[in-house]
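Of the protein chains in this complex, all but one are displayed in their positions.
This part shows chain A:
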């Protein structure tokens, strides 16, 4: 087990957003958080790397208390990819090098540059390395942001809707990369998703959020038509098409 969340509650001033959240994520797992708009998915993800501070509850990362770590130590363990990021006048290489920030004391070392080179190679971004971010397409930019999180060498990768602005090809490429990274580096990826079919295709485990709390959590077995209809409020059928599970609203 790499990440363990128990009894987490969070509210913005007096408006409760998350209640009694409890789940566990294992090494090598692609863990998908699903639910309606406003169910608290993004808030939960931000609590996991302390961008937001839950009022109660414990979060353990590799058995260490998240709230006892400094923000630099948190950033060394958890890589976060925000839903929104800005395309600025940075080269791809510099943008990915930024992921080394939690490890850098004063200047970037040869080891930092080497890690960036490897990550760029893994994501197939080598040819863009000296291009400016504001000259890239949406799919390329999304890969750069994921590359930055991988360069952090995190234990857990947190991704907030990484495919929301991508075309079909890029959706698949990005999620494949994430899944492969989680498997090969024996880390975990916690991914907030909207597209149920992509989740069914890539995720090993699912967390269904409804009314600010956990509706169901587990593997393929919880992705039943009843559970999905219960969370989204739409009757659905779960079928297999060429042995790939798909969800169809009825």
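The working rule: contacts are C-beta pairs under 8 Å (C-beta built on N, C-alpha and C of every residue); 3 or more make two chains touch, one makes a residue touch a chain; residues count from 1.
One rule holds in what follows: contacts and distances are computed from a predicted model.
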item: Protein name (UniProt record) of the chain left out of view, among "Iron complex transport system permease protein", "NADH-quinone oxidoreductase subunit J", "Spermidine/putrescine ABC transporter" or "Acyl carrier protein"; value: "Iron complex transport system permease protein"
item: Hidden partner chain, touching residue among A:49, A:171 or A:227; value: A:49
item: Which of A:15, A:63 or A:89 contacts the chain that the document leaves out; value: A:89
item: Options A:1, A:113, A:220 or A:248, residue touching the unrepresented chain; value: A:113
item: Residues in chain A touching the chain absent from view; value: 46, 49, 51, 70-76, 78-82, 84-86, 88-91, 93-95, 98-99, 101-102, 104, 110, 113-114, 116-117, 120, 126-127, 129-130, 132, 134, 145, 148-149, 152, 158
